[in-house]
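Excluded from the complex is one protein chain; the other protein chains are retained at their positions.
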Amino acid sequence: MNFPILSVISFIPIGTALILFLLPGDRKNLIRWVALAAAFTCFTLSVLAYFSYDQDVGGYQFEEGPFPWVGALGISYHVGVDGMNLPLVLLTGIVIFTGVLISWGVDDRPREFFAFLFILATGVFGVFISLDLFQLFFFYEIAVFPMYLLIAIWGWKATREYAAMKLTLYLFIGSVIALVGALAMVFAADMQTFDMIALQEAGFSTAFQRFWFPFVFFGFAVLGGIFPVHNWSPDGHVAAPTAVSMFHAGVLMKLGAFAALRVGIMLMPEGARMWAPLILVLATVNVVYGALIAMVQRDFKYVIGFSSVSHMGLVMLGFATLNLRGLTGAGLQMFSHGVMTALFFAVVGMVYDRAHTREIPKLGGISRVMPLVAVAFIVGGLVSMGMPGFSGFIAEFPIFMGLWQREPIVAIIAALGIVITASYIMRIISRVFFGKIPVEFEGKISSINNFDRIALVLLAGILILIGVYPSIIAPLVESGANAVWALLGGA
Amino acid sequence: MAFASFESAHIIIVLPEILLLGLAGLILLLDCFWRERHRRILGWVSAGGLLLTIILAILLSRPEIDGDPILIFGGMLRHDWLGFTFKLIFLFAAAVTSMLSLDMEDLAKRGEYFALMLVAAFGMCLMAAASDLIILLLAIETTSIPLYILAGFMKADDKSTEAGIKYFLFGALTSAVMLYGFSLLFGFSGETNVYRLAAMVRVGDFSPWILLGTALLVLVGFGFKVSVVPFHFWSPDVYEGAPTPITAFISTASKAAGFALLLRVMLTTFPTIEAYWTTIFAVLAAATMTIGNLLAIPQKNIKRLLAYSSIAHAGYALIGLVALSSFGAASIVFYLLGYVITNLAAFAIVIVFSQSAGTEQIADYAGLSRRSPGLALALMVALLSLAGMPPLVGFVAKFYVFAAAVQSGWIWLAIVGVLNAIIGLYYYMTILKVVYLYRSDDEQVSVDISRPAAVALVVCSMLIIGIGTISGPWLDLVVEAAKVLF
Partner (left out) sequence: MDFIQDHLLSMILFSPTIAALLIFLLPRERVKWIRWGATLASLIPLGLAVWLWFAYDSSASGFQFVERAVWYEAIGSSYFLGVDGISVTMVLLTTLLTPLSLLISWNISDRVRTFMALFLLLESGMLGVFLSLDLLLFFVFWEVGLIPMYFLINQWGSANREYASFKFLIYTMAGSLGLLLAIQLIGVTAGTFDLLEIATKWTALDQPLQLLGLPILLSTSTVKTIAFWAFVIAFAIKVPIWPFHTWLPDAHTEAPTGGSMILAGVLLKLGAYGFLRLVLPLYPVEAKQFAVVLGLLGTLAIVLGAFASWGQKDFKRLVAYSSVNHMGFVVLGIAAAAFVQDGSQDAVIALNGAVLQMFNHGLSAAGMFLLVGVIYERTHSRDLDTYGGLFPLAPIYGGILTFTAMASLGLPGLNGFVSEFLVVRGSWPILTLFTAISMIGLLITGAYILKAVMKVLHGPLNEKWVDHPLEINRREILAIAPLMALMLWIGVWPGWILRVINDTILHLFG
């Protein structure tokens, strides 16, 4: 189709943000409906794009550009989707839609809230579809900054300022280091272009790649939550308001991992080969250590925050296998975990809004007053544990298969993460959702509204759908992974 | 390049300068006649005149595209894209400063104020085009002396007086050292024309250490203008004490003028000892960025914070010089372009706020986002541009500068630069935090924004976003400008 669907999806959010800034701040309901309409449009378009992708042809589709942007340097506006980033575009559409639904109750300056959220969304979309290095950084930074305001202003009072500053600084340090690496690549290639597809043919020397790969990969992997630069994430997750946490864990961390793949692995495969063992080690620590820390948390949201760190470790394990199965699994895990963690945070938000506490010992019996919420959380929990029948299993399995092909002992150690995850998930489910309702909550916990229901059903439904019918996503991701694998020298 | 003899066509080339002087005279004249009634008119006349000058300059005084630069007036001035670009920057800064000064009673009703500013602008235009040591010195002094006076303009205010004196003393001292350096250069070559001097120096086979020493002497003067470490000590006090529109002018136009000098003189006169002075500059740039950023963190007064931030920005721009490439020079010019617009916007907001709320303390900005969402948004745009966030011009500017560094192999400097950008982000975000997060008791009191200030802010904000997003044509312009240096 000639319709520039990708650019439209990317720019609707920021366009809406501008419109919102023009609306008077006290017309709160109007603001909310405008935001919802925009989010829904993005969601529908992303679904449309997803199902219109022609898998037989493969490669980059819906390509726009390259349109010269800064001709003197060879910077252009160039977008396109393939099997790896199209699911992520869809994921962003899903999360922005459900995020707006869940945020219906934000009452303090909703105009600014939704405007910043949409600026964030544009940044995220922009990065995923970028095929030009400058453009990628351009949108990357647009995606990171609004987090600061969103967390600092609307977040949890106890830690929001600290968490927001820590998060923003960490993420920027990572991205600027990656920037230096990217610039080095552009100038070493001497092709007068920033276009990533062109740079794939650049033929960097092995020594060059080995030196610069860590700059780029680890710079972006900071946003992916790699150990030991992951500890911005739990604080950030917990301090953020619900929709922002959904975005943060569900989409933003995937941004980092994806950029690490796109700019690091795909452009410097030799470098990736050399550094893969280190990535394997660090990611394994993510998986196991993240799960262990999650297990001992008292605050419900911190459990989920650390569980995100653990699951992103799996994504990076998948990358580090550098083989087709592992890469496919990583791509699937990015999508599955994204939806799952959005679901988790939505649930946490609903519980917290009503119970005003997140301490696990103080909660109980939620399933009696919010049954759908409980079921949604259980679905998410099962995905998190990698229970077959759900998307988590579908995603984790190829990662492990990839690990077996590369470094079997890692597979065995990482599997421990699954067991630990199962135990803390079941613990939360039984403590928070079942059992008796504590006296202080009786009669005070209201039911959720219809928007919340739509969001929960959509998110949970997707997780089950993929678990039962993986063909709806696996072949697409595999074709994208194939492209990466080809760059790594695989046939 | 051709050493054209005096031709009447050259008058057109210096039309902007002539208009500036004419405008200054006009204002002094009007000031005599109009007295109290039409005070604000002076400012509008100044701004309008400057705008007219810009338009005429673009229409009539442009250099040829891809043409050779020419030396005019017996080799005193050089007419090329570099000079022209800087000229436009200075005129723009002066126009905005005029508009911002309209609301400050003490300044706007004095005709001398605008006249001095226009003379300073005139001096800067000469600085950008100067190609002879003598005219260089004259231009520097023509710029500086009005600025000394303007800094101390508010005689009743102790801080302002202190600022003026301090500025004067520092400036005079550094000028003297620089003049000594110029005299040595003359001694080596027997020439005052910068280009002929450069040729003689090359041929003359001087010891690199002597040349380096001379370069350092000259650097003292330039460094002062640009406020690079260790010649930056005057900045915070002068910026804080001077009337804010003048602070805006000094921090933007004057600094840009200093860079114009640096570019021309260093790259033309001292190419033989490039290896030495680039290393020195690299160290200076790193030190400037770091010290500027670190010292900005504990500041409680926004003008002082912006002063230290300006010092840091000089450091970023200097990286482009170290890169020693055409692209590097282009990136400096672009950086200055973006920086000037952004800093003007930032100071505009400071002016508006201090007029309305009477304070320059950062803590008093609390709740601004509720009092005046538009002003808060403008502040966010300006600060984020200073921090280097897309889609604002500051991001692109930093990107180009760091790209130039990486391209020339100065990896460590690029890394220091990017890390410093983070430090900068920290304190800019802290201000935004105060504005957006903190509450205050007088949230219902809205902030008065006068029309000229609003116009200035809107124009600057649009440019910040516009140049940041569509930076291609602007980069082409500065690349053209930089070409003349290599």
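Per-chain numbering from 1; labels A and B assigned in written order.
As a convention for this text, contacts are C-beta pairs under 8 Å (C-beta built on N, C-alpha and C of every residue); 3 or more make two chains touch, one makes a residue touch a chain.
Keep in mind that this is a model prediction, so the values were computed, not measured.
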Q: May I ask you to name the displayed chains that the omitted chain touches in the full complex?
A: A
Q. Looking at the whole complex, which of A:Phe11, A:Trp156, A:Phe187 or A:Phe397 touches the chain that is not displayed?
A. A:Phe397
Q | Contact residue for the chain not shown (choose from A:Leu45, A:Met334 or A:Ala411) | A | A:Ala411
Q | Contact with the hidden chain (one of A:Ile360, A:Met387 or A:Leu458) | A | A:Met387
Q) Residues of chain A in contact with the chain that isn't shown? A) 325, 328, 382, 387-389, 393-394, 397-398, 400-401, 404-405, 407-412, 415, 418-419, 422-423, 426, 430, 434, 469-471, 474-475, 477-478
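Basically, only the chains that are shown with their structure count from here on.
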Q | List of chain A residues in touch with chain B within their complex | A | 21, 25, 68-73, 75, 112, 134, 137-139, 141-142, 145, 148-149, 152-153, 161, 164-165, 168-169, 172-173, 176-177, 179-180, 183-184, 186-187
Q: Spell out the part of chain B that touches chain A in their complex, as residue ranges.
A: 330, 369, 373, 377, 384, 389-391, 395-396, 399-400, 402-403, 406-407, 411, 414-415, 418-419, 421-422, 425-426, 429-430, 432-433, 436-437, 470-472, 475-476, 479
